[in-house]
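Accompanying notes for the structure given below.
A single protein chain has been omitted; all remaining protein chains appear in their positions.
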Amino acid sequence: MDPEPVIRFDNVGMRYGRGPEILRDLSFDLPRGSFQFLTGPSGAGKTSLLRLIYLAAKPSRGLISYFGRDAATLPRNELPDLRRRVGVVFQEFRLLGHMNVFDNVALPLRVAGRKRADYAEDVAELLTWVGLGDKMNALPATLSGGEQQRVAIARAVVGQPEVLIADEPTGNVDPEMGMRLLRLFAELNKLGTTIIIATHDLQLVRMLDAPVMTLSNGHLHIRPPRSERLRMQEAAEAEAEADRIAAAPAAAAPRSSVDPQASDDDTDPGQSDD
Amino acid sequence: MDPEPVIRFDNVGMRYGRGPEILRDLSFDLPRGSFQFLTGPSGAGKTSLLRLIYLAAKPSRGLISYFGRDAATLPRNELPDLRRRVGVVFQEFRLLGHMNVFDNVALPLRVAGRKRADYAEDVAELLTWVGLGDKMNALPATLSGGEQQRVAIARAVVGQPEVLIADEPTGNVDPEMGMRLLRLFAELNKLGTTIIIATHDLQLVRMLDAPVMTLSNGHLHIRPPRSERLRMQEAAEAEAEADRIAAAPAAAAPRSSVDPQASDDDTDPGQSDD
Amino acid sequence: MTTRIRGRAMTNPIPKPPSGGNGRLLPPDAGRDRPLFVVAAILVFLACIAGLGARGAWLQAQRWTTDLETSLTIQVRPAEGRDAEADADRAAALTRAMPGVEQATSRGRDHALALLTPWLGEGNLPDDLPLPLLVDVRTRSGVTIDTAALQAQLDAEGMAARIDDHGRWANAVRRAAGTAQALGLGLLALLAGAAAAVIAFAARASLAARLDVIDALHLCGAEDRFIAGLFQRRFFMLGLKAGVAGAVFAGLVSLLVSLGDAPADMAFFLPQWASDPFEFVLLACAPVLAGLTAAISARLAVASDLRGRW
Partner (left out) sequence: MTTRIRGRAMTNPIPKPPSGGNGRLLPPDAGRDRPLFVVAAILVFLACIAGLGARGAWLQAQRWTTDLETSLTIQVRPAEGRDAEADADRAAALTRAMPGVEQATSRGRDHALALLTPWLGEGNLPDDLPLPLLVDVRTRSGVTIDTAALQAQLDAEGMAARIDDHGRWANAVRRAAGTAQALGLGLLALLAGAAAAVIAFAARASLAARLDVIDALHLCGAEDRFIAGLFQRRFFMLGLKAGVAGAVFAGLVSLLVSLGDAPADMAFFLPQWASDPFEFVLLACAPVLAGLTAAISARLAVASDLRGRW
């Protein structure tokens, strides 16, 4: 792994107020340029975990570091710069009702001080890509649910952020558009953006060969991408084969149908998805 | 079909303001006690169609009748009574932020003048059924997206309405919970509720043997349930067989892979889903 | 419906429903409405102060004109061969006999001299200067004395007496009093109007933040009357409470002002605590009016919103 991950969680726990711990002992890295899915049943804490990542909530214990820096000791005035390097698609969109689609999407660029002449065409192109080329002047209230979701996605990716955090970004669009959006994320990832997508859509998860983080009962379980699992399985089989050859006659090693554990924590494996 | 459908659309068209017609020439019946899905790409007009059905928008032309009465000439003071016979799950939930989960769900019962002692246990039981038994005192703002969605569903079904209109009711929950909710709807349907569910989730659609209404380019295409299609297909085959036997030698009738048209309008068939 | 689902497989036991009464249909007024509350309270306070001030001005002006209208002066001029003091006493006696007269006092020469001193300097006047003597008459208020008859009586007695009903001042004082009263009422109207406008606008603004509640209730099948009634009650209570706060504060301030001793003439526009029922009526009405203003504007706003819905 990269010596300096974009985000590192170290024994992080989180609770709301005096409630129970929603997240417990999370320890993981998001390596630079990586792509991962985050799944788990409704209410498992996916949004809460993402909120920790985009610094909208503070952990109740543990250490989160961001580009190698401890988030807890980050001075307030460095926050804006950091936020500009992160794009977020919120589960509930959070568009600004008084701005049209174009201005909503252009917002991060304006805040970053870019000139309209510079970005106007890029924004238009991006909106066309997500199928909203003819809705640039519409206000969010006049958009369908899926259209609003696509505006939220466009706003998150328009600045080509270093990290993209998307919470259920395809919950309101049809499967075809979902694939299209996933392609957009993949494209962005190829250009170097670290991506984490929380989703319930297993169809989507199966589309990409990416690691899947699964939350359940507050614990995180990370399943490596299929390719890696295959490689590991082959390695295990090869080893078993070698063992068998070396020490025959012995019981054949049973084929592991359990996911190899990539993280070193001892969480329960959560639900299996296929 | 039932002589008096719960809802009848007759050549209905709809536009927002001066915009283009979102819905064109819709003519269909929702028979009493029926169950149907409504699909179509994002922005096709599903929500708009449902808004017409639950009387939150007026058609720009055509006739909508409700329990056999013309909606356009419905006097204002009969509206509340009608609304109480309809439960709606909104795409964006529309929970009341100052009320806890229990009170949000109990709202339709209170508005209908029922006493708390009468319904408290039913509400608690329903909330338990949707997995929110331990969140009855929580405020909506402290719920996850999926939890909010389930509250919205519980609120819509708690009064056992005669018609249930659900807009993307499983967009924010995991597949397992989605199935559970679908079971809830099916149960309700068995008890006599007419149900229409707008969804992008084809997995869900495949679960039930129900007709699927598909919107695309403003037109509606209705595909009968699988059982009926099979029956029709068999009938067609039997007829073809009979024809073949009667008038051999002739070209074998090609097996129709196109869905038989249940509606009599000439819309394009939209995307096929399997 | 759930009762019929009950038979189905259900793993978890059903927790008890939350106890306690129904949650409020409207959000509690805690945070959001505090601005409206403060604004309304301030304006009710100002309106009450204006009302009490106007009352003070009114009373003072009333007092002036009453003073003027209930007092007469009879000048008894010394005449050759007559005892002026005796004439003055006689004039007083005659006047007292008139209907409507409460009091008539004959003033001696010393009184007349004292009046002149500021103008002539002390010890400047010869002792034998024939000074006119004065009789102060106080009549019952609301009664007009028949001055012509009195004059005739005095003339018949052979006195050189002249009745002065202060007509010379009356017009000026009456005009001044009228202006003061108009001014007080104008100020009151201005502030009461401002209070009403502000409360109405604030109620509307406060309502705009609650359209979601109207929406939810409407779609659940609540009747328009029911929804409007909810908001109306809420805003009435809010206006009432704010009004009480403002009125109580105004009462305290006016009490303080009355306790402190401002020079009587100038206390004129100060809120006065005359401790008569008027104060209580004013201070009691203000909150009710504030409540009604808030309630009515809320009701109108809700009604117009609802009419726009179907």
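Each chain gets a letter, A, B and C, in the order it is written, and its residues are counted from 1.
Basically, a contact is a pair of C-beta atoms (placed from the backbone, for glycine too) under 8 Å apart; a residue touches a chain by one contact, two chains touch by 3 or more.
Everything numeric here is computed off the predicted structure, so don't read it as measured data.
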Neighbours of the unshown chain, displayed set only, are A, C
Touching the absent chain in the whole complex: find that residue among C:Ala93, C:Ala149 or C:Ala209. C:Ala209
Can you tell me which of A:Asn11, A:Thr128 or A:Asn217 touches the chain that was removed from the display? A:Thr128
Quickly run down the residues of chain C that touch the omitted chain. 32, 34-36, 38-39, 42-43, 45-46, 49, 75, 77, 112, 115-116, 118-121, 124, 126, 129-132, 162, 168, 172, 175-176, 179-180, 183, 190-191, 194, 197-198, 201-202, 204-206, 208-209, 262-263, 265-267, 269-270
Which residues does chain A use to touch the chain missing from this display? 54-56, 58, 76-77, 79-84, 88, 94-100, 102-103, 106-108, 110-112, 116, 120-126, 128-129, 133-134, 136-137, 157-158, 160, 184, 187-188, 191
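Just so it is clear, only the chains that are shown with their structure count from here on.
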Could you tell me the least number of steps, going only between chains that touch, from chain B to chain C? 1
Farthest chain from chain A by C-alpha centroid distance is chain C
Central subunit by CA centre of mass proxy: B
Just how far, in Å, is the C-alpha centre of chain B from the one of chain A? 32
Need the CA-centroid distance for the pair chain A / chain C, whole Å please. 69
Touching two or more other chains in chain A are residues none
